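For this view, one protein chain was removed and the others were kept in their places.
The block that comes next holds chain A.
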Amino acid sequence: MTVTSEVVNAPRRQSRRGASFRDAGPPVALIVIFLIFAALSPQFRSTDNVQNIVDAAAVLAVVTCGITFVLMMGSIDLSAAGVMGACALTVSLLVANNRNDNDFGLLGIAVAVLLGCAFGCVSGLALVLLKVPSFMATLGMSAVGLGVATLMFAGVQPNISDTMVKGLAIERFLGFSYLTWIAAVCILVGWLIQRYTRLGRYAFAIGGAEEVLLLSGVKVNPYKVAVFALAGAFYGLGGVMVTSQLGAGLVQAGDGYDFSAITAAVVGGTLLTGGRGGILHSAVGVMLVMVLTNGLVQIGVSPYWQGGVEGLIVVAAVAAAVIPQRRRNQVVK
């Protein structure tokens, strides 16, 4: 009993309400990496370059917002690339363009976002009704999205002439492009959903202990579908943003965003097993990835090296993040 009584006498641990020291890693890493690059390269620390980094992060930030909810739940979503492609084509064919006489403006954007939402909905339904694991369900939806986009593309690239949509990427407010402000609003909305809605809290709880929810009489399936639908809407908006940047609707609009978004979320501290992390974590993760990409260029790392170096840093970051949870005979898949 000697050992156990010490435990009793130990001062009661301060209960914590929000963030914990475990969550401090990524922000600290962001600051450290930023300072290192800033010290190494005067070019890196210029105002122009910092603006560039932030502007370049906009699309990734929006996509990562969506994927974060899915990851929090312990599921995975690989549909971003396909959904973004389909939504990019949709918006470019609905606003003023060189292929048809449509000029729906904002309504076109809304339709694209809703289409993304519908794609997510289908993924979610496949998961809860057909019991298809989210990995395969969303991989399939990505292919469907690319297929739909290819059909709409039909061999002729739709170039948009809608000044409002094109302006989103070009016009600036307080030094940042409109797209960056859209991303900021998305992060804020995502955070509010995560903090103040049942959808957000249950997504978090599903990742934490789904059985407990079931034992408490909560029907989790509707929430799962809603989370995928929400994520799809974010991808749809991401597709619109890429279209605005390119001035044209491309099937490949979402190329690479699926895995970049997962990387950013995980680097930010959102675990793939669910139940940890959140929108703000992911936002930090996005900035980490973008600072890394930009910084390596600025300090003159050869472009041939960049991909590999980035990959190594990402793996190192995740390894550092899981140190507190390692134990004997742990099974990692």
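Here is the rule we use: a residue touches a chain if its C-beta (ideal position, glycine included) is under 8 Å from a C-beta of that chain, and two chains touch if they have at least 3 such contacts; residues count from 1.
Criterion: contacts and distances are computed from a predicted model.
Missing from the rendering is one chain, named in UniProt as "Monosaccharide ABC transporter ATP-binding protein, CUT2 family" (options: "RNA polymerase sigma factor", "Glutathione transport system permease protein GsiD", "assimilatory sulfite reductase (ferredoxin)" or "Monosaccharide ABC transporter ATP-binding protein, CUT2 family"). Interface note for the absent chain: among A:Thr47, A:Ser216 or A:Ser302, the touching residue is A:Ser216. For the chain left out of this panel, the touching residue among A:Pro26, A:Gly85, A:Gly190 or A:Gly207 is A:Gly207.
Note that of A:Ala118, A:Ala143, A:Met164 or A:Leu199, the residue touching the chain absent from this view is A:Leu199. If you put the missing chain back, the residues of chain A touching it would be 1, 3-5, 7-8, 12-13, 15-18, 20, 195-199, 201, 204-205, 207-209, 211-213, 215-218, 275-276, 328-329.
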